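Note that one protein chain is taken out, while the other chains of the complex remain in position.
In order of appearance the chains are A, B and C, and numbering begins at 1 in each one.
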Amino acid sequence: VKKRACQLGFVLLEERFDSYFFRAVLVEGLAMAAFLYNVITVIAYNDDGQLVGIDSDKQLLIALVFGLSIFMLVYFTAGLSGGNLNPAVTFSLVIGKRISVARGICYIASQMVGAIVGTAFALVIAGSDKFNAVNGGANILAVGVSAGQALFAEILSTAMVCLAVIIGLSSELWHLMEKTGMDILLPIAVGTAIVLAHMVLIPIDGCSVNPARSFGAAVISGEWADMWIFWVGPLIGGLVAILLWELILRPPQEVSRSAH
Amino acid sequence: VKKRACQLGFVLLEERFDSYFFRAVLVEGLAMAAFLYNVITVIAYNDDGQLVGIDSDKQLLIALVFGLSIFMLVYFTAGLSGGNLNPAVTFSLVIGKRISVARGICYIASQMVGAIVGTAFALVIAGSDKFNAVNGGANILAVGVSAGQALFAEILSTAMVCLAVIIGLSSELWHLMEKTGMDILLPIAVGTAIVLAHMVLIPIDGCSVNPARSFGAAVISGEWADMWIFWVGPLIGGLVAILLWELILRPPQEVSRSAH
Amino acid sequence: VKKRACQLGFVLLEERFDSYFFRAVLVEGLAMAAFLYNVITVIAYNDDGQLVGIDSDKQLLIALVFGLSIFMLVYFTAGLSGGNLNPAVTFSLVIGKRISVARGICYIASQMVGAIVGTAFALVIAGSDKFNAVNGGANILAVGVSAGQALFAEILSTAMVCLAVIIGLSSELWHLMEKTGMDILLPIAVGTAIVLAHMVLIPIDGCSVNPARSFGAAVISGEWADMWIFWVGPLIGGLVAILLWELILRPPQEVSRSAH
Partner (left out) sequence: VKKRACQLGFVLLEERFDSYFFRAVLVEGLAMAAFLYNVITVIAYNDDGQLVGIDSDKQLLIALVFGLSIFMLVYFTAGLSGGNLNPAVTFSLVIGKRISVARGICYIASQMVGAIVGTAFALVIAGSDKFNAVNGGANILAVGVSAGQALFAEILSTAMVCLAVIIGLSSELWHLMEKTGMDILLPIAVGTAIVLAHMVLIPIDGCSVNPARSFGAAVISGEWADMWIFWVGPLIGGLVAILLWELILRPPQEVSRSAH
């Protein structure tokens, strides 16, 4: 049976609030703490706070620590919470009815708390001198970059990150992917999208594509300038990704199967 | 039943021009826009326009942004359009009768339009100063390199890119690959071929191996010198790949199965 | 049948001491020798003994040689010994009742002997001048880093390494992983955790997360200062990982199946 029903909208509370649910919420926060511990510690020990004109080897090192962390943490958490690890991804999945609004709100809150904890770990380990020298890894507009340029790039790069998750979870492509085995590439594709986002965006605004990452660094460092860009940009990017998939790209559903 | 029929030639119009077809054409263009946005923005923010004598860390960063983008976009589009993302690959598949001439022409046109859009995105995000300082990422012969040297290298490296796709789609090797699971390596192998091409060719001509990528950068930057090399080289490379496979390498067909 | 039995505790001697057992013990030592040969030789030929302020390209090279070695050696040994290659991992698996105390003690002893042999190989190949210039690759606190900071970071990073192994071997997630094919990512995830640990910890203490690696380098180089950190930190990290998994993260067991 072929059908093509647009899946946009909201599911408010379609959840059983059992131990699986609360474990999943906790997992999102724990993984986010691990993520921020990794990346902010590396930035504090290696970076010099420069954005435009950053050395290519520093940029590659930092892009890889972000992307490899997300690859590893998606592998850890895919079977426990779905491995969102990003409010923009969670927002995108809520709009696409993959997860409920209730779950989405709990995930995002947990991600934000986890990001604060992870950044605090980095502060303890790096010490305040090194931490402050890089503004605690907070996102900020580079000199000479306009808010519009950063916003546009955040939207485009976040849309690719969210598409990696949406396509990986797409029940319409599962049949093909299982046949070819390509579904195992999901964590690798998401990690790669994160590496690419940081290759593009580090010299522009330090690269967010993840509002919780920006929020956690801002809480501990006190650097709140431009914060709206790192929420508005990624959330629009998540919206663009799910609209693009549901309205244009998604092929008609052939195999009935629950998405993930 | 073992048979060995050469598959070279053309299939003009063997297509159903349905919504799958038009979605596939659109997908090729969208992916190409994402590709050029990634790579040209990174070149504009990181490169200094130097080819021969480029720092090894800059070259590695740029080779990786090209290869990781193609890996991710082949993963995104393999189930929607076949993930060609390159006129040389499309040409090679047309000559090998994997796709029709009609589909090939539409794909290449869509790839070219997408490449223009993606380069324009990079211009907006980088600003004209940074964009012009690297000639908009346009391909051009490095000082001291002859047209013949660049053409020869473009042919060899593009042939490897096309062979990655052809071997990955080969029905004669599917049986073995499914048994060993190696078919999931297709997007990784294509991405790797792109990384290798850029490691070899960046100091020679900035590396094309993809006429649409060269065309998009030329339209926005106005840098058209040597453009013939970046069409003739890759297209000959695609031809070499399919001739090598069909006339020499391809084992007799044992399992009847439509190629992809 | 769903049940949720905590698996913490000890299994002392539940082993058949047959040729499989002794081969496994030998394999752990051989792999450890190969590991130390790779990493200490690279450190001796490339490093300048600097920790804080190390060049980003040196740090990336060294992080990769550690992580790629572990990936390759886990691939080699997973089917022969389970691919522990680290006393912290072995300790974690003993506490989680995945392997017996007897096997754990033999593995750790073999890993320590192997690490000495591998470091000796590196000394022979690099010569004593280059070897001594980097203290034989021994772990040591960087200037300005406190023991508490290093200990905290060793715990956090080792916990991630051990979680990669524990989750990869988890019978509760096998069903999901086999369905999605993600179980093949185990050696890649462990290798990635090692790369990340070295990106974070090289400027702090040279990065241990593996007491046998620190022990082998100390025996040959004679550099024993701070050695307690490189045993206490990783072993606590292994304990944190198994407690986190067994007490909080592990979902109820649905499919009865022997772990590993």
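We take it that a residue touches a chain if its C-beta (ideal position, glycine included) is under 8 Å from a C-beta of that chain, and two chains touch if they have at least 3 such contacts.
These numbers come from a predicted model, not from an experiment.
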Give the residue, chosen from B:Leu26, B:Val200, B:Met227 or B:Leu243, that touches the chain omitted from the document. B:Val200
I'm checking contacts with the chain that's been left out. Which of B:Ala164, B:Ala218 or B:Leu239 qualifies? B:Ala164
Touching residues on chain B - with respect to the absent chain: 52, 55-57, 59-60, 144, 149, 152-153, 156, 160, 163-164, 167, 173, 176-177, 180-182, 184-185, 189, 192-193, 195-196, 199-200, 203-204, 244, 248-249, 251
Determine and list the chain C residues touching the chain excluded from the picture. 20, 23, 26-27, 30, 34, 37-38, 41-42, 45-46, 55, 57-58, 60-61, 64-65, 68-69, 71-72, 75-76, 78-80, 121, 124-127, 181, 183-184, 186-188
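Everything below uses one rule, namely that only the chains that are shown with their structure count from here on.
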Of all chains shown, the one whose Cα mean is least distant from the combined Cα mean is A
Where the centres are mean C-alpha positions, what is the separation of chain A from chain B, in Å? 28
Chain C residues counted as touching two or more neighbouring chains: 57, 181, 184
